[in-house]
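Shown below is the structure under consideration.
Note that one protein chain of the assembly has been removed; the remaining protein chains are unaltered in position.
Moving on to chain A:
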Amino acid sequence: MSFVRHRLFWPAAILVALLASNIFFSSGFFSITVHDGHLYGSIIDILRRSAPLILVGIGMTLVIATGGIDLSVGSVMAISGALACLLIGDLDNQNSVTGVLLACAAGIALSLVLGIWNGALVASIGIQPIIATLILMVAGRGIAQLITDGQILNVTSAPYKVIGAGYTIALPVSVLIAAGMVAIAVVLTRRTALGLLIEAVGGSPTASRLAGIQARRLTIMVYVFSAICAGIAGLIYSSNVSSADSNAAGNLIELDAILAVVIGGTRLTGGRFSLAGTVLGAVLIETLNVTTVSIGIPVETTLLFKAIVVIVLCLVQSAAFRAKVLRRPSRVGASA
């Protein structure tokens, strides 16, 4: 049973179990219907809702693989959404496709700058990642508020709405964007030597330095990538609700993203990473959110339910725990 040993076996098993449990509560759960050439159904819905978390998660994966962490992703989401909405709101014609594209590009470009900031704090100045990104996590919401002037900015732009809520080739645009970014990340890390070098730096910084790896450049790159991913997620989020809300956008998403990374089998200490694992983790978390609703868990206990599932998942993923439970009680010490 070698597939049981695969490191994604347990998260996948839990995901399947969660999905299956839904069927008892809503019989149409797995049905996917076609309306106007678009796919609809709970599964599609879960994917659509997972898109921002997948995006933030893959950026987080690379950061964590180098031994870092990025707490600022939620703030970056808010900032990028705020800037895009501000620019769109200023357009003469909010339905101008070029205008919307430029606004999105501006949001992403600003995210990139924020990524350089994080990367520079960590790699050039040498501040611990958790502290370095905490700065932007806290200050970032303020920046977003500055952009929106403390208001919730509403836009009425059809092209902008497409990003978060639209469909193309039968699938939600946001899912396609997330898939596209996952593909880019995979190609960037696995078709080049980037993945190997990142894993080496995360696995042993000293050994990597002596092998001639320039960790500084790599570190800046991963924070930039993470910020860009968060920026795009911010656009999706704000497009979906057609507004920029500096406080709600990406609120606490850093925690879900870290969870998704860990569920996906990437260790917080850095080193080996799995993008596929993170995607699985993100989908699992969204499925969990949907499941709590669909099986009618009372709202007060939703978080408790989530916590229990996460604990169970962590335990079954731990080889040491499984060994303890499965192995017959061993004789210990001089007991004969």
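The working rule: contacts are C-beta pairs under 8 Å (C-beta built on N, C-alpha and C of every residue); 3 or more make two chains touch, one makes a residue touch a chain; residues count from 1.
Criterion: contacts and distances are computed from a predicted model.
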item	value
Undisplayed chain, where the name is taken from the UniProt record, one of "Sugar ABC transporter ATP-binding protein", "succinate dehydrogenase", "Cytochrome bc1 complex Rieske iron-sulfur subunit" or "Isoquinoline 1-oxidoreductase, beta subunit"	"Sugar ABC transporter ATP-binding protein"
Residue of A:174, A:208, A:240 or A:291 in touch with the missing chain, whole complex considered	A:208
Candidate in contact with the missing chain, chosen from A:183, A:196, A:255 or A:293	A:196
Touching residues on chain A - with respect to the absent chain	5, 191-194, 196-197, 199-200, 203-204, 206-214, 218, 271-272, 327, 330-336
